[in-house]
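See structure below.
Just one protein chain is left out here, and the rest sit where they should.
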Amino acid sequence: MSMFPVRAAFELGIAVYLTGACASIASWQKPALARYICCGTALTGASLEALAVVFGILQGSPVHWSVSSGVPLFAYSFSCDALGGFFNLTLAILVIAVAIYSFGYLKEFEGKRNIGVFGFLFHLLLVSLTITFTAANAFLFLIGWEVMALAAYGLVAFYHEQRESRQAGLLYIIMAHADVGCLLLGFAVLIQGSGSAEFASFHAAAAHLSSGRQSAAFVLFFLGFGIKAGVIPFHIWLPAAHPVAPSNISALLSGIVIKTGIYGMARIFLDSLGGVPSWAGLLVLIVGLISAVLGVLYALMEHDLKRLLAYHSIENVGIILMGLGAALIFRVAGHPLLAGVALIAAMFHTLNHAIFKCLLFLGAGSVLHSTGTRNMEEMGGLIRPMPVTAFCFLIGAIAISGLPPLNGFVSEWLTYQSLLAGFGVTGSLTRILFPLAGAMLALTGALAAACFVKAFAITFLALPRGTKASHAHEAPRSMLVGMGILTGACVTLGLGVTWFLPVFNAMTDQLLGQRVVANLITGSGLVLSAGTPRSGTVSTAIIGAGLLILLLPATLLVSIGVRRFGRKSGPVWDCGLPGLSEENEYTATAFSKALRMIFSVLYKPRREIQTVFDVSPYFPKEIHFESEIEPTFEKRLYAPLQEFIFRFSTRMRTIQAGSIHAYLAYIFVTLVLLLWFGVRK
Amino acid sequence: MIEVLINSGLQLMLLLLVAPLLSGIIKTLKARLQTRRGPGVLQSYRDIFKLLRKGMVVPETASWIFSAAPYVVFCTATLVGLMIPMTTTHAPLSLFGGVLAVIGLLALGRFFLALGGLDTGSSFGGLGSSREMTISAIAEPAMMLAIFTVALGANSTNLSEMAKIAVTQSWRFLAPSQMLAFAALFIVLIAETGRIPVDNPATHLELTMIHEAMVLEYSGPYLALIEWGSSIKQLVLMTLLVNTFFPFGLSSDWTLRTVGVGLAVYLAKMILLACMVVLVETANAKLRLFRVPELLMVAFILGALALISTFLF
Amino acid sequence: MPFVPNPELGNRIITLMAALVLVLQIAGVGQRWIVSSIRIFAVQSFLLGGIAAVIGYFNQASHIYIAALLTIVLKAGVLPRLLERLVERIGIRREIEPLINVPLSILIAGGLTLLGYVVAESFYHPEETSARAALGHNTLAVAISLFLIGFFVMVNRRKALTQVLGLLSLENGLFLAAISLTYGMPLVVELGIFFDVLVAVMVLGILVFRIREAFDSMDVSKLRKLRE
Partner (left out) sequence: MILLGLLIVPLASGPLAFLLRKRRMMEAVNVTAFAILLGLAAVLVAQVLRRGPVSVLNGFFYADALSGLVVLLSAFAALACSVYAVGYFRHEERSGVLQEAEKTGGRFAIGKLREYYTLMPLLVFAMILVVLANNLGILWVAVEGTTLASVFLVMFYGRETSLEAAWKYAIIGGVGLSLALFGTILVYYSAYGALGTDTLAGLNWSVLAGKAAQFDKPTMRLAFILILLGYGTKAGIAPMHTWKPDAYSEAPIPGAAMLATGVLNCALYGLVRFYILSSKCLGAQFGSHLLILFGLLSIGVAVPFILVQKNFRRLLAYSSIDHSGIMVLALGFGGPLGMLGMLLHMTFHSITKPLLFFCAGNVQQELKTDLFRKTKGGLIHSMPLTGAAFLMVTLAVTGSPPFSFFQSEFTILRAGFSAGYFALAVIFTGFLVTIFSGFLVHIANLVLGEDPGLSRTKMCGWKKYSVVVLAAMIVIMGFWIPAPLFRLIQHAADIVMGGP
């Protein structure tokens, strides 16, 4: 069989994206055309990339090539290997769904917003993401990385007329640039060691790095990638930026853009850096843990649907990092098999989160598209006008809550298993941490379930809470198809995990030198095992089938009863008052109140109730209720830092106060000092 | 394959039959302890049977989620029951889901039940769902820690594997770690099954009810499914508790004698545990909602201590 | 028999004149009248021209005569005349109080002289005994001091015109260094520098005049609109 031309397909895909970018901007005065171009090229490009990646992975050996660049100092070298390929595949899946979705979604933009510019930035984002995952050279990687940030900035600030979007965009790009700074320094350390900017050269040279340099590089990369991935405490940009972007972009931002941080960590920590310090894995694990728990706790307090989803991205990145941290620990401890399982857990969760988070954002986008609000307190009852969206969102919600038998459960299950395995193989103090981390993961999962009960129920169930919700309508068909693809992916990856897992063989082989997937599958290919003999097993396919089978008798019981004794529709029990209205309904704020009270140490909630009376205090005319939680990191960490910098800068202004005598004096004093210190014998 | 099916069938029967009985036993015992006559051990069967024969009223405001919830609750609870060793160490579906799947499936049931509660638009439903999700969220880590303590001993999260290991070391339950873990899991059991001091299954007072508030709008066959599912869940959790920590009498082969002994010992253990639950229920008053986290925190600490002591002793 | 000038004598003379230049510079620091400052500058420049001539004479470096002549004509003649006319046209004769009061200013000037000597000390090569080296050692110190004190005057004075004077006396230091260290720069360079100084003074003069017109004052400490 002749080899599939991976490179050609890859480059063609890039070319299609670039053409899309140019064509979109060129056709900015014809919105409909721009929309067709934008979605069409994205779809084509993504399909080509998907082909390239799938064949690249199937054919086994990584494809490596260089394009001679006009800048002689730097080479543009690409490598389509298992790790980058996996992320590219994730990207391609999302882009296919998002492109189809956007076809309907962007229609709304026509005549109001510049679709040409949107398409340009969108394609720029796609190109840069693809290049980031394929770059085999630090220089090219950084270019891809920053172009991605810039394109994302443009898209976050796309509604730049709104102050919120502008501010969020700036916060985003500033944090993104800070992470570029860290990466720049990190790469400089590696390049200093190897003398070349090629990733391939790092691995060999890393062995000669002094431990101090190695630690420094690790910290720099962890900071850099951590900011991008949105781990706590570098997360503040994420809940600000992701919600304000157009929803199809939010889906990509949360789905794949923050995953570039995960990609970078896997690439650098497991490959380029050779070995990491022994404490590194632990640090990653703990940071992941904190991100997961705090992420979901903050998510619970949100009633902005998209912000809520954004906080869940932090949580899930935390879960991914727990797996990655475990992989690092196992690797240092010399357990490649366990490291492989942990790595697969992390990477599979990356893929899963990409899919269901993308799905949820698209769902939120449909809701926003239909109701015009992101505030959950104004929604409700949308399941009736928007049944398909509601169903897709529900599947996404189940998946993200880590409930069986969908894909979120599988990757969390693998994470649990690697954490448990960690107890057996590590030293005294750290071993306690693993089960504790497992317990915290359980807390995270349960809180996530609570949060999504809230998100789904308040948005889609019961009565509409306002006119916006009561006039809602279902999204156009292309949007539904886009969501449908991802819904299908959630189910397929959940039930068919054992068929999918072999994809990871190449990756573990590349990063850890061992193909581990065979150890993970038993029971005639239906059952997932945790890798070691006698360890836990699970089969989502059987669980799914079992649920369906058991449904049979239950349905039978109910339908007999219903057929014989009837089923009526009636009003809800309203304590005897006349009729249930939307004002009686439970709100998102009320739903999370119990947790707000329990975790008040963290939230420091503040509430204010003002009652306006007319005559008697028993008959209030108006009641104002205000409640907010303290954004701890913003208030305690970033605001003081910012204030310090600005106060310092303002104070510095006095050195440029317009006095020419002062200016001359600066030079004079410098001269005298230099003469005194520089020349004297 | 056939063996699995037969085994499943048998255990399914056992589950469906024993679960209401256990609820009945608990109710009766409780009544007796409070010097009331009580409804009789079989009352739960009668309730379910009666509900199945009632017509049902579905709220106008509800969507299909409301209708889906009872099925999910029932199916998940039953499926979980098939993953847990009851009378033998071989749970029929043990290979297909260990303790993590058990917790996950129960959570799935709870997820839908909470959605069902909110679907009606009634404040009671929202209140119940909110409280249920909150309490289960903080119960979860304690539960995990306690179970991990056992799982780490067995080196597996597979319940049958755990049971097999436990059977071979019959006096292990006296180890401090096991006792602490048992205590933790017992508290979680109280919380998860909605018993005093966390929830009062017998009240419809809005200030206190949790589970009952969620299912307030259900009627007829739906309610039957939910009640039945809940009692199965209770049975499953109690089974989990006794069989992980006190695996006496679990048969490890398929002779009639061992299975018979296993069944008998199993029932005895369940009744004993039921007595414990009843004692706790009777001796305590229901806690205020915001004191419940403290109780669960105690469970969490116990779990953590259990874990540390596996490592010490 | 041609007359052979005694370099030793030349050095004595030059050192003496250089010291005089330095004294004048310090006197300029304490001076309040603008016209006096200009005259001090003129005398100083004249002395410098003298030094140049002496060096040229004792070392048979004939091209230095041109520099000497230029200095005397331009710096001691044309420039002071130009500046005095400017003062007359503007009509301000007295310097207002400098930023640092006079006694302290003179003290600082003394300190700067000391610094000049310390810096020049590092150039002293005891092993090199040529006349040029010894001369360089002495005059370099004076040149650096002149430069520093001229600079200090610019920092210290408020009037635009006195700043220009400071700049000019600072350049005198440079001139002293150039002729005494290396017997002058190459002639083309020397001419270029003179041309530049001339143009610079004219530019500054225009500026002073326009500032006086626009602000009704020559006090540059009032030029504080452009600031952060």
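As written, the chains take the letters A, B and C, and residue 1 is the first residue of each chain.
In this text, a contact is a pair of C-beta atoms (placed from the backbone, for glycine too) under 8 Å apart; a residue touches a chain by one contact, two chains touch by 3 or more.
The structure displayed is predicted, hence computed values, not measured ones.
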Name every displayed chain that the left-out chain is in contact with.
A, C
Per the whole complex, from A:174, A:204, A:548 or A:637 the residue touching the absent chain is A:174
Of the candidates A:276, A:461 or A:675, the residue in contact with the absent chain is A:675
Contact with the hidden chain only, please: which subunit A residues?
69-74, 139, 142-143, 145-147, 150, 157, 160-161, 163, 166, 169-170, 173-174, 177-178, 180-181, 184-185, 188-189, 191-192, 216, 645-646, 648-650, 652-653, 655-656, 660, 662-664, 666-667, 670-671, 674-675, 678-679, 681
Counting contacts across the full complex, list the positions on subunit C that touch the omitted chain.
61, 119, 122-123, 136, 147, 151, 154, 160, 163, 167, 170-171, 173-174, 177-178, 181-183, 185-189, 192-193, 195-196, 199-200, 203-204, 207, 210-211, 214-215, 220, 223-226, 228
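Methods note: only the chains that are shown with their structure count from here on.
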Counting in whole Å, what is the centre-to-centre distance of subunit A and subunit C, each centre being its mean C-alpha position?
70
Subunit B-subunit C separation of Cα centroids, rounded to whole Å
100
Between subunit A and subunit B, centroid-to-centroid distance (C-alpha), Å
35
Two-or-more-chain contact residues of subunit B, please, as numbers and ranges.
none
Where subunit A touches two or more other chains at once, by residue number
none
Which part of subunit A faces subunit C closely enough to touch in the complex?
653-654, 656-661, 664-665, 667-668, 671-672, 675-676, 679-681
Residues on subunit A engaged by subunit B in the complex (per definition of touch)
381, 383-384, 394, 398, 401-404, 409, 413, 416-417, 420, 423-424, 428, 431-432, 435-436, 438-443, 445-447, 449-450, 452-454, 456-458, 460-463, 523, 526-527, 530, 532, 534-539, 542-543, 546-547, 550-551, 554-555, 557-558, 560-562, 564-574, 580, 582, 584-586, 590-595, 597-598
Any idea which subunit C residues touch subunit A in the complex?
99, 112, 115, 118-119, 121-122, 144, 148, 151-152, 154-156, 158, 163, 220-221, 223-228
